[in-house]
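As you look at this complex, bear in mind that one protein chain is not there, while each of the others sits in place.
Just so it is clear, A, B and C label the chains in written order, and each chain counts residues from 1 on its own.
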Amino acid sequence: MNAPSENPADLDRANPEAEIAARAEAFRNWGRWGGEDRLGTLNFIDAAVRVAAAGLVKTGRVVSLSQSFDMNGPQKGWRRRTNPVHLMMDTGTDAERGAQGFPHGIGGADDHISMPLQCSTQWDGLGHIFDHGHAWNGRRAGDVVTSDGDLVTGIEHAASVIVSRGVLLDVGRHLRPDTGELEDGYAITAADLDATIEAQGVSSLVGRGDIVVVRTGQLARTRRDGWGDYAGGPAPGLSLTSAGWLHRSEIAAIATDTWGFEVRPNEFDVAAFQPLHQVVIPNMGLTIGELWDLEELGAVCAESGTYEFLLSAAPLPITGAVGSPINPVAIL
Amino acid sequence: MNAPSENPADLDRANPEAEIAARAEAFRNWGRWGGEDRLGTLNFIDAAVRVAAAGLVKTGRVVSLSQSFDMNGPQKGWRRRTNPVHLMMDTGTDAERGAQGFPHGIGGADDHISMPLQCSTQWDGLGHIFDHGHAWNGRRAGDVVTSDGDLVTGIEHAASVIVSRGVLLDVGRHLRPDTGELEDGYAITAADLDATIEAQGVSSLVGRGDIVVVRTGQLARTRRDGWGDYAGGPAPGLSLTSAGWLHRSEIAAIATDTWGFEVRPNEFDVAAFQPLHQVVIPNMGLTIGELWDLEELGAVCAESGTYEFLLSAAPLPITGAVGSPINPVAIL
Amino acid sequence: MNAPSENPADLDRANPEAEIAARAEAFRNWGRWGGEDRLGTLNFIDAAVRVAAAGLVKTGRVVSLSQSFDMNGPQKGWRRRTNPVHLMMDTGTDAERGAQGFPHGIGGADDHISMPLQCSTQWDGLGHIFDHGHAWNGRRAGDVVTSDGDLVTGIEHAASVIVSRGVLLDVGRHLRPDTGELEDGYAITAADLDATIEAQGVSSLVGRGDIVVVRTGQLARTRRDGWGDYAGGPAPGLSLTSAGWLHRSEIAAIATDTWGFEVRPNEFDVAAFQPLHQVVIPNMGLTIGELWDLEELGAVCAESGTYEFLLSAAPLPITGAVGSPINPVAIL
Partner (left out) sequence: MNAPSENPADLDRANPEAEIAARAEAFRNWGRWGGEDRLGTLNFIDAAVRVAAAGLVKTGRVVSLSQSFDMNGPQKGWRRRTNPVHLMMDTGTDAERGAQGFPHGIGGADDHISMPLQCSTQWDGLGHIFDHGHAWNGRRAGDVVTSDGDLVTGIEHAASVIVSRGVLLDVGRHLRPDTGELEDGYAITAADLDATIEAQGVSSLVGRGDIVVVRTGQLARTRRDGWGDYAGGPAPGLSLTSAGWLHRSEIAAIATDTWGFEVRPNEFDVAAFQPLHQVVIPNMGLTIGELWDLEELGAVCAESGTYEFLLSAAPLPITGAVGSPINPVAIL
């Protein structure tokens, strides 16, 4: 079998099934880390990568890569995904008025959140996407994720894993130096990723175990123009044809500043939905981050000319979750 | 005024008001970082501390300090605090059965959580506790936290702040070398903290901007015996008399492996509730972590003899929150 | 003091404070049912009214007056009011696949809802609105409703009360016989209510203890045109000047097919918000229903020429709630 093309022009836009299947087969990592594996490509992170990443900390600056969690977010209710609802369980007004019944003048405020785990900045867990009823490592989807949650690859298994070298690939700035923003529908190719690395210089070289964060600039646009259809509508993002790059680079994880990581509309003329997810999550075992805020990081890296940093982005260990809200921090 | 005593035997156990007021006044940091401050002692973290902390990473090991987030937690409903409720919005069983209506064999699972922000491992924000109707920096409680949330010192302001040198003070192991567990009701004094540091050696020296994590061993006991009254019942913890130590050490934050950070029952013979909180949050501006899991970290440090590490513990930027669930990671 | 005018043209549109205050004073029922009262005008319902109402049941037809509870509702997040989020806790797909672990072939589905109590068809409780810091019967608002809920007039106190004679006043059909729909911004006056009664005939005569349901027709329009700003935007509704009618009629409760019961925009040229609520809930003690679906009932009554029925609309006894979702049924 020939390796699947990395040129979007070669895609058979009438046949997502075949294009997905070719890449699923070519880049499938099932069994690579044993039959019991729960981590997929996160296994690429090793101690040496982390120690080296810690050595990248030069300025002590911390940049949060998280969007905010509140009702002013982009979600519109698609498949029950809403913005987070934050309610107070106790307030300062109650405390000040003496309504709480505590002794010696102490008062308190407490709060509560209800939210889809993928409402704002998050990791997709390995149980988030299936390919023809199969989950990561070849398990049956129904054996993995029931109403009881992800019984096998729940995000809690990554609780002490996702700290590594981070590399920003600011594809938006590289390809659109005037605006820094890729237009909606732009499909980022393997060649684009390589060109960005080359342009950014040696601090951007991507290696095994790294976490790559790809800035498209779409978030900057929505901040200027309003959310619009940020959650699910047209967006720049990775091309289906980039799957080979994601595989051979042996990265541990990847994240973008968009809702869905891959280009939208998807690259087909018939009904299609997130084909790259279908290849990389259940087949490759790749952990994907979405809805990240890469604006400050992009500016910092552009100014310094250095695109690597220690990235600390451990998920909340929500038992059986197929994703987790996170506040990833780049420590530079 | 004399400095408040650091000997618990000196406490007037009939007069929490006076004992709290003396310490609130002695250790009040209002205005220290200007009238607009939103961070309190987190201001002690500077770039140099972080760069030095990154230099502590020797093995590349990451230890999660988070308890799990699920319904098997310790909460019993006190003041509406429940364990987190994790529900699936889409499942693998649906996907495998073809019930989702997606094209080309893709399927998905999604999930949702409802939880008090302080149900499991968390930071208390500065708006969490009030002293006689006053919040951090002298603001009126009702001006800070209403049903709209914390309008001033919301946890989102710390989103890119809480990365620093962490130091484990394993008071449980030091004081109870046989069991490693302090008994419920044991009040940890300033002298205990100093003795622990001295016993643990130079890697435990605590300085400005550090985040101190105090292991009492109570969590180990509950894992053996069941939660019991872990959430709000008797527990080892910091003595009210340790407030001076917390102030002069200029630490950025402190966390424990208990529900409530300070000793319970509180050190009074009359009605009292969390007097040390009342001193250190609204008056000192100290960020407090609770419900941390320090078991693996304790074992690792005991074996290595090194008690310092890079601690990455940024909160989720939930707008207006008075606390945040976190997965703090020690990077060693 | 003269009785406040019932002609909207007489309102001083620059002075909501004065117009509200005049009606609050004129129609205040504080103390009318004793200092401990928790029910307000619901006290007008007595056994005789109910027995007579049961006698109205002629056809055995039941008409639900409830809108649906789902994410396709009108709420847009104003003051944290969202549409209900209904999630499954167990599913038929799980059961069919045998994923539930139950014996002898039994399987189950369960579900969960998160919702503001006023997201769809509902009663406003007496603790829902305050006038200058006062709640129903003259209590201080902060003594009644804290983060612990409504400690005094919680909706649970009406759990066995709200069954009475219902009367439909189809003002939409009466005033706009061609369309049956009042235009947004139309203020229904006392005269309109009386004219509708006269036109509809003797079955519409309103008496003490009745529950009046006023159909404006706005819901029919939104069903045709989309929700638009149904939740909080322009709408037909009761004029502030109708407060006297609501008082002297001694009705037990009133409900409409709109978001907010009263006309919107409110009848002032300066900032104003729900002035009629301010008069009738905390001062008069009137229970108000909103977001009712009166389309089928309107058609049934128009065809039969009879506008009275047994109305059963007891709230869920949610302890301390200031409102309740309901499915009111007209039994004809």
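We adopt the following convention: a contact is a pair of C-beta atoms (placed from the backbone, for glycine too) under 8 Å apart; a residue touches a chain by one contact, two chains touch by 3 or more.
Since this is a predicted model, take the numbers as computed values, not measurements.
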| item | value |
| --- | --- |
| Touching the absent chain when the full complex is considered, from C:Glu36, C:Asp110 or C:Asp178 | C:Asp110 |
| Given C:Ile197, C:Leu238 or C:Ala272, the one touching the chain that is not displayed | C:Ala272 |
| Those residues of subunit B which, in the complete complex, touch the missing chain | 71, 77, 80, 82-83, 85, 87-91, 93-94, 97, 99-100, 114, 142, 146-148 |
| For subunit A, residues in touch with the removed chain | 85, 87-89, 91, 93-94, 96-97, 99, 112, 114, 147 |
| Contact footprint on subunit C, counting only the chain that is left out | 16-17, 20, 46-51, 54-55, 57-64, 66-70, 72, 79-81, 84, 86-93, 95-97, 102-118, 127-133, 135, 140-147, 149-150, 156, 159-161, 163, 270-275, 277-278, 310, 312, 314-323, 325-327, 329, 331 |
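The rule is short, and it goes like this: only the chains that are shown with their structure count from here on.
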| item | value |
| --- | --- |
| Separation of mean Cα positions, subunit B and subunit A [Å, integer] | 28 |
| Intercentroid distance (Cα basis), subunit C paired with subunit B, Å | 46 |
| Set of subunit B residues in contact with two or more other chains | 87-89, 91, 93, 96-97, 112, 114, 147 |
